[in-house]
Structure formats: C-alpha cells, structure tokens
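Here you go, one structure.
A single protein chain has been omitted; all remaining protein chains appear in their positions.
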Amino acid sequence: MTNRSALSRLAYLALVLLVLLFLAVPILIIVPMSFSDSRFLAFPPPGYSLRWYEAFFGNADWLDAARTSLTVALLATLLATPAGFMAAYAMHHSRLRAMKWLRTMLLLPLMVPIIIVAIGVFFVYARIGLVATLPGLVVAHAMLGLPYVVIAVSAGLAGFDATQEMVARSLGMNRLRSVLTVTLPQIRPSVVSGAVFAFISSLDETIVSLFIAGGDNQTLTKRMFTTLRDEIDPTIAAISVMLTATSFLLVLVVIGLQRKKA
Amino acid sequence: MQACAPTPPPATPSRRHARREDRLMLALAAPAALVVLLLLVLPMAWLFAQSFYDGGFTLQHYRRIFTERIYFDTFALTFRISVATTLLALLLGYPVAYAAARLPQRWRLVVLGLVLVPFWTSVLVRAYAWLILLQRTGVVNKGLQAAGLIDSPLPLVHNELGTMIGTLHILLPFMILPLYATMQKIPHDLLMAGSSLGGSPAHVFRRVFLPLSLPGIVAGCTMVFVLCLGFYITPELLGGGKTIMVSMVVSRNVELYNQWGAASAVSVVLLACVFAIFALIGRFLPLERVVAPR
Partner (left out) sequence: MAARQYQRIAAAVLGAAASTAALAAGQITFVSQGGAWQEAQTQGILEPAAKQLGITIRQDSAPDAWPMIKTQGETGKPVWDVVDTPTVNCLRGGKAGLIETLDYGKLPNAKPMPAAYKSPYSVAYEFYSSVLAYSKDTYKTNPPSTWADFWDVKKYPGHRSLRNHPLATLEAALMADGVAPDKLYPLDVDRAFRKLEEIKPYITVWWTSGGQSAQLLHDGEVDMIMAWNGRVSDLIKSGANVAYTYNQGVLQSTHLCILKNSPNLETAHAFVNAAISPELQANIPLSIDYGPGNPEAFKTGKIPAARTQELPSAPENAARQALMAYEWWTSPEGEAAEKRWLAFMQSK
C-alpha cells in the first residue's frame, strides 16, 4: 500500500517536473542564444558576445519600434482601463437585459480567432486610412486589452461589498466621488492587474499589428516578424529576452501590490 | 464572496430614477461597447456579407468550401491537431495545476512563475526556439543520438508533430491557469471530510476533487481548443509548409490572393465553429467562467 502510493507519488512528481521543464526549456535556451556571437540562430551558441544587444540599441529602427510599442501599450492601457472599468461597473450594477449581450460582446476579442480580428480591423482601417498610424494601433490594442480589464474589474467588484459605496452615497457623496474614494481604492489590485495584463498583451501582440502597423509606426513585434522573414539573426532573441524580463518585472509589481492588500 | 444585489439610490425608487440609472449605466458602458462594436462586430458583419459576394450575390465560396477536398482536409487537420493538443494539454496540465494548488505559497509561486513566463515570451521566438531544438541538427536529436537511442535524426519538426509540440507549449498555460484557479477554490476541508469518512485518496480524488474541478477542466479545454483552431504563427513556422491550418488559409487568401470572398467564407465557417462551441459550453457554464474562471 505504502510502496504503491510512494511510487505513484514519485511518478506524479516526475511528471510535473517534466512538464515544467518542457515549459521552461525553450525560454531558457533563448537567453544564451541572445548572447551568441554567430550570425545565425544556433544552440548551443559557438561563442558569446553582446553584439545582438548592441545591434538592437545601436539601431535607430529597432529603437523606434520599441518606442512605438511602449507608447502604444501605454496609451492603449490608459484607454482600456477607464473604459473597461466603467463597463464592468455598469454591468455589475445594472439590471438591463442589454448588459448580458454587452458582457458577451466585450469578451469577443478573446473568443474570436485572432486572424479574423486582424483582417477585420485591417479592412476597417484600410477604408478610413488608419493603417500604419499610431492612433489606429492604440485603439486596436485598447480593444484587445478591454476583456482583461473587464474580467479583472468584474472579479474585483464581485468581491467588494457594495454597501460601502451605498453608505457613502447615502451620506451625501455623489456617485462619482463615492466610486473614486470608496470603491476604487478597495478594488485597486484588480484594476491594476487588469491594466497590467492589457499592457503586456499589447506589448506582445503580433498578428493584428502585422496587418495594421507600418511605415513610421512599426511595433516591435511586427518588426521582429518581418525581420525573421528576412534575416534570421539573434537580435530577435535579445529583444525577446528583454521583453520577457519587462513582463516578468511588471507581474512582480502586481504580486507585490496584491501582497500589500492582504 | 457574494455581492450585494444592486440597490436603487437612496431616494424613493421611482421610474424616473430607474430610467436615469439605466441611462447612466448605458453611458458608462458606451465607450467600451463602441470600440468593440466598430472594430470587431462591424468587421465581422462585413466579413459575413463579403463571403456571399463576388461581383454579386453568390454561394460559390461556400460551395467551394464544402465541395473542394482541400478545404475539408484543412478543417479536418485543424480539428485533429486541436483535439490532440487539448487532450495532451489536459493530461499534462492537470497534474501541474494540482501541484500548484496544493503546494505551500513559496513553491506555488515558483510553479506559477514557470507557467507564466513562457506565456509572456513572444510566440515567434518560442516557435523559433523549438525549431532550433527539434531540427535534425538540433539539441534533442544530437542528445538522443549521443545517448545511443537512435541512429539517425528523427523528423521532429517541419511537420505535424513539430506543430503540435510548439502549439502544446504555447497553450499549456491556458490549460493550467483556469484549472489552478478552480482547484484553488476547492476547500481542503471537503477532501479531509471525504477521507475521514473512509475514502481512499484515489477515491476521494475521483468522487470529490475531480467533479469539483470540472468547471476548470471545461474552461481550460474550451480555451485551448478554440485558440488552437485559430493558430497561425506556430504551424507556419514549425509545419514545414506542409501543415496547413485554417487560419493560414484565411491569411493566405487575404495576403497572397487578395481574395476577400474566399477568406471571409472560411472565416465565417471558423467563427461558426467557435461560436457553436461557446454556445454549447455556455449551457453548462457562464461564459465569463470559461474565459476567466474563478
């Protein structure tokens, strides 16, 4: 009895470790690849150097693309967070039947296959001349980030005791102030985590950007995609390492904030 | 945590107030709704219209999809890969989610971290990493040959297998996270009660834990399956040009042939499948629990 359970326990742990390894290995090898001194993607790298990081920082086009990506991500998040918050608040408090449809509609960007989202947005933008523009990218990424904000804020509102807000309002505060001063601080971790998810998803977004970014407004991901088509070189690995590190740090911030709440 | 039911404002509930409240709520939801409406719903409606158009109303795009062999093959291949990936993701992801849910805080963060970090590495780069690992002169083959397990390199990439490995890698977190979220909520006391009533660990697992984790299983499988249906970059890079999935057909029709009619028709069929799945699941589970399970 004990032997069997010990053996099965061991097998189970081994399986978990193997799966975690499976998840980790490609990420792990990208790091040494980014320090490779070979012109081609190779693992293990024949030698080490910082040339690909230098190639990135020394290249105006890459830096422009990075700037574009960061700007778009920031603006898209700034757009998606209040819009998503308001929508989540409305859906939480309203009894209108329309809200059910709204809930489904706001989740659509996550449900519809991204290629269809991409060609749809591309088609609209091509007609109104928003292709290869910054506002175009910002709005599209904001749309893609909305579900994350809505989901996170909805979860936060669900766990929030709304009587507090009601009390503040019955004491004479108008709705806006009561939301800002009572509700928002208490569900801040949810809002922040939704915003962070929206930000990261914008940074990593590849397919829609492939269709609608261009010219002066290339995102990092689109440039990576087109560069990989043209010249498969380890600059991509260097950029990826930096992007992952950025996302990772942001998540740590979120966790830190959540810890503070608890 | 139960939310309080929405209560009317402190003044006497009157129809005027209720209507003002409704209008306020609609106004609050308007910006978000407008963006999604204009950039997603409208284009999809246009795609739908476009799929019936080729100089005039026509069913030829759909006829081609349902009569030409290659479309059937493409959908069949896509479904086959999606089903296989979903099952594998479930089999491999469940133990990991279980471990994460039951481990003490510090280890839990490590496991979740390992699951999330690949999540935020560019899909492109991950696909290329797998290419480097799996190719004939890659580390995996070299290792297997060095260990004497094989004589000549195995074709691990540039085919369906490579596509599945890459896809599995990318979608595994989408299985593990919903599973974990649901498992985390299963009260430990229930399991204790089960075993204190005489059930063996296996029995408790099968009759208590597993059913309670079902919403997470459904959510995870749905997300993985639907995402896999729409996968584009991974089959493109790891499939060797031979593994053609539906989204690649859509993109090629747009990019290469600029045939919006054909692209739209394929998109509509794909969307119909996706919506059918969500509608089916929606009968058993609220949509939001699927996309963001709690």
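Labels for the chains are A and B, by order of writing; each one numbers its residues from 1.
Note that in this section a residue touches a chain if its C-beta (ideal position, glycine included) is under 8 Å from a C-beta of that chain, and two chains touch if they have at least 3 such contacts.
Note that the structure is a prediction, hence the values are computed from the model and not measured.
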Option touching the unshown chain, where B:70, B:87 or B:214 are the choices: B:70
Listed residues A:23, A:66, A:107 or A:131, member touching the removed chain: A:131
For a quick check of understanding: of B:17, B:108 or B:136, which residue touches the chain that isn't displayed? B:136
Which of these touches the unseen chain: A:31, A:78, A:173 or A:232? A:232
Subunit B residues touching the chain left out here are 68-70, 73-74, 135-137, 155, 158, 236, 240-242, 244, 249, 252, 254-258
Can you list where subunit A touches the absent chain? 39-42, 122, 126-127, 129, 131-132, 214-216, 226-232
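FYI, only the chains that are shown with their structure count from here on.
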Can you tell me which positions in subunit A touch subunit B when the two form their complex? 5, 12-13, 15-16, 19-20, 22-27, 29-30, 33, 41-44, 82-84, 86-87, 89-96, 98-99, 102-117, 119-124, 139-140, 142-143, 146-147, 150-152, 154-155, 157-163, 166, 169-170, 175, 200, 204, 206-207, 221, 224-225, 228, 232, 236-237, 239-240, 243-244, 247-248, 251, 255
Interfacial residue positions of subunit B with respect to subunit A in the complex: 1, 3-4, 6-7, 9-10, 21-22, 24-26, 28-29, 31-33, 35-44, 46-47, 92-93, 95-96, 99, 109, 111, 114-118, 120-126, 128-130, 132-133, 138-139, 169, 172-173, 201, 226-227, 229-230, 232-233, 247, 250-251, 254, 260, 263, 267, 270-271, 274, 278, 287-288, 291-292, 294
